[in-house]
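Excluded from the complex is one protein chain; the other protein chains are retained at their positions.
Up next, chain A:
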Amino acid sequence: MTMGKPLPHDSAPLHVTGQARYADDVPLPAGALHLAFGLSSCAHGTITGMDLAAVRAAPGVVAVFSAEDWPKGFGEMPDCSPSVLDEPLLAVGRVHYIGQPVFLVVADSHLAARKAARLGRVAYDELPALLTVDDALAANSRFEQGPVIWAKGDAAGAIARAPHVLEGTFEVGGQEHFYLEGQVALALPAEDGGVNVISSTQHPTEIQHKVAHALHLPMSAVRVETRRMGGGFGGKESQGNALAIACALAARATGRPCKMRYDRDDDMMITGKRHDLRIRYRVGHDAEGRISGIEFTHLFRCGWSQDLSLPVADRAMLHADNCYHLPDIRIESHRLKTNTQSATAYRGFGGPQGIVGIERVIDHVAHATGREPLEVRLLNFYRSNGTGGPGSGTRFGGPHSPANSQPQTTPFHMEMEDFIGHELVAELEKTSNYLARKAEIAAWNSTNPILKRGIALVPVKFGISFTLTWLNQAGALVHVYQDGSVMLNHGGTEMGQGLNQKVAQVVADVFGLEAAAVKITATDTAKVPNTSATAASSGSDLNGMAARAAAETIRGRMADFIADKHQTKAASVRFEAGLVKLAGEHYAFAQVAAWAYQARISLSSTGYYATPKITWDRVKGRGRPFLYFAYGAAVTEVVLDTLTGENRMLRVDILHDTGTSLNPALDIGQVEGAFVQGAGWLTTEELVWNGKGGLTTHAPSTYKIPACSDRPPVFNVALWGKPNREDTVGKSKAVGEPPFNLGISALMALSDAVAACGDGSAYVALDAPATAERVLMAVRRQQGNV
């Protein structure tokens, strides 16, 4: 078995020697040209004039395009949007945010293109710019007609009947992806008017589709290849479209290969980020902290175009419960249109925004009731289901026995079948010694006036499957060559998560080979068509199953052939340890492949997978959008300096559920990285726009992702290790996004530390990101000297 082995990333030997080739490293053919966008400096306005003479005259410039002098043969300005046709490649008549591409420069070098792009003079008639949630609400500027509302039970009634009611408002910041490799694409003109594109994208089929549309070609005339990305995190699901389209058009106009790479500042100015939002809540609870009714209002700042904002905001609603059974709930979600970058997919895809909302509520309820937050969490947990775990037993057979109750449902009416929160949290509480440390920290805080420590345990439940049901499909292509070597291709893309390694382990297992025997190749729309984005954590679930199906088809043919030769049953043939075994004989896999080839047996197959069971009606907010949930929990301990607000993590303990892991080394890496990224979102990473709508934090000098020095000195990560109850590949669970939410524990630990600065009468109400400044202000509020 190679599945389940902690093998290193397949490209690791290339990564460490500098030989791993990213899109920007591909050697360019002679005569290749480089592109750069000229960007809008106005957040909202009508373009009244454009003087690009200096751009055209700049050294090295070959061509300049804008909406005003768009080549006739190109038809209308192409669209870059992944959803509705609302993102022209270059602004037409009007600009909608600072950073929007207005003109395109084609030059003989990257630097020449960038320098020339700075020389354009564009005049605007400024229009009122809607920059904030409040601006957009006041102007009723939104996507969709009005807010989306999903409800279960009677939230208002339950709150009215509740003995205690709390209300609050919570600001949650956005997040820049900060993939280390910026956006990049390369277009090579092909014969017959077609084009080959190399793109750093999570979604080659979308690039293919958009390029074909822009060039008025059938999709079959466009081939897109992605070997690897230097990080994606959702930022390369739709944001690479503009570069690929620009390159393809310029390649057609000039007949030369064209490449475009955003430099970091341009990347941050142009591309979308995680959605920031304001969350309002009203919650009814009892004296113990049991929540009866709850109302959420999500106010999402979506930016200038729709992009993926609707499904992102939907997923936030789908995660407004996290691990808690909320019998009466109403969620109102506003998708506000503003004159800022178009917020886009980012690891968790709205889920973290939903989860952090209910975690804030729980923290607030715990404060109001004076109870330990973990007790309030457990009190509100979903029941375990059928596993004999806590909450699933029969209480003396009485009428209130859980076994006699209806199954609990989520706010979107999905029955909770796989909840393991009780067992998982109990285990983590034990291994992290949470409650004992909490008491120890309280004692420490009482004798330390300047430094204060805090600790929090936060559980996570995350739904797995695309909520757009038809995206839950995948294809793969497997070849066995006559020498027994195996080539694997599938629709997923590699962005560092180790997807190719995992899928190779699955295929190797089918053939009884070592993973290294399976050659992994670049994602290529000419090999596997109609793929979904590698997103929603679905990469290994979908592509692993598709690749397994392809490999099983070939193995079946090989088994039939060799069994027939030995006049035995194919079912008795075993593929193990590089051998094919039957009827007391065993042959090398390569030998059987050679024989099968000579016997004219096909050794190539496609494979296909469509996720079963899922149904979803997004208008009603009802159905089973997810095949299953992935779970986890984290305990984070922090210390802060009450004089400066400076803070750091001291210790992190994580227990995370990846089912039966396909590769524990890769999964633990995903969990650690996701946690740190999640903690960064809620603590140090702050996006700041000035009053004109310009993003002022557009480089790592001002936008602070966690650095090596921020790593918690004690960082214990373990996998839960129990199989998925659903029939996923190897009984594994998806891992990309769920552990991102564990970073919420860092925010809650800071909240706990800040609370230790006052007498406990006022709730901390710490907004995110909890930067040192914001922490300091919260400390001052607690100390009563605001």
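Everything below uses one rule, namely that a contact is a pair of C-beta atoms (placed from the backbone, for glycine too) under 8 Å apart; a residue touches a chain by one contact, two chains touch by 3 or more; residues count from 1.
As a convention for this text, contacts and distances are computed from a predicted model.
Engineer: Which choice in "Succinate--CoA ligase [ADP-forming] subunit alpha", "ATP phosphoribosyltransferase regulatory subunit", "Beta sliding clamp" or "(2Fe-2S)-binding protein" gives the name that UniProt lists for the one chain left out?
Structural biologist: Checked against "Succinate--CoA ligase [ADP-forming] subunit alpha", "ATP phosphoribosyltransferase regulatory subunit", "Beta sliding clamp" or "(2Fe-2S)-binding protein": the hidden chain maps to "(2Fe-2S)-binding protein".
Engineer: For the chain that's not shown, point to the residue among A:151, A:594 or A:665 touching it.
Structural biologist: In the complete complex, the chain left out is touched by residue A:665.
Engineer: Among A:27, A:370 or A:691, which residue is in touch with the absent chain?
Structural biologist: A:27
Engineer: Among A:108, A:171 or A:263, which one is in touch with the chain left out?
Structural biologist: A:263
Engineer: Touching the absent chain in the whole complex: find that residue among A:370, A:449 or A:713.
Structural biologist: Spelled out, the listed residue whose C-beta touches the missing chain is A:713.
Engineer: What does the interface between chain A and the hidden chain look like in terms of residue numbers?
Structural biologist: These residues touch the chain not displayed: 6, 8-9, 11-22, 24-25, 27, 111, 177-182, 228-231, 233, 263-264, 495-498, 665-666, 668-670, 672-677, 699-701, 705-711, 713, 715, 717.
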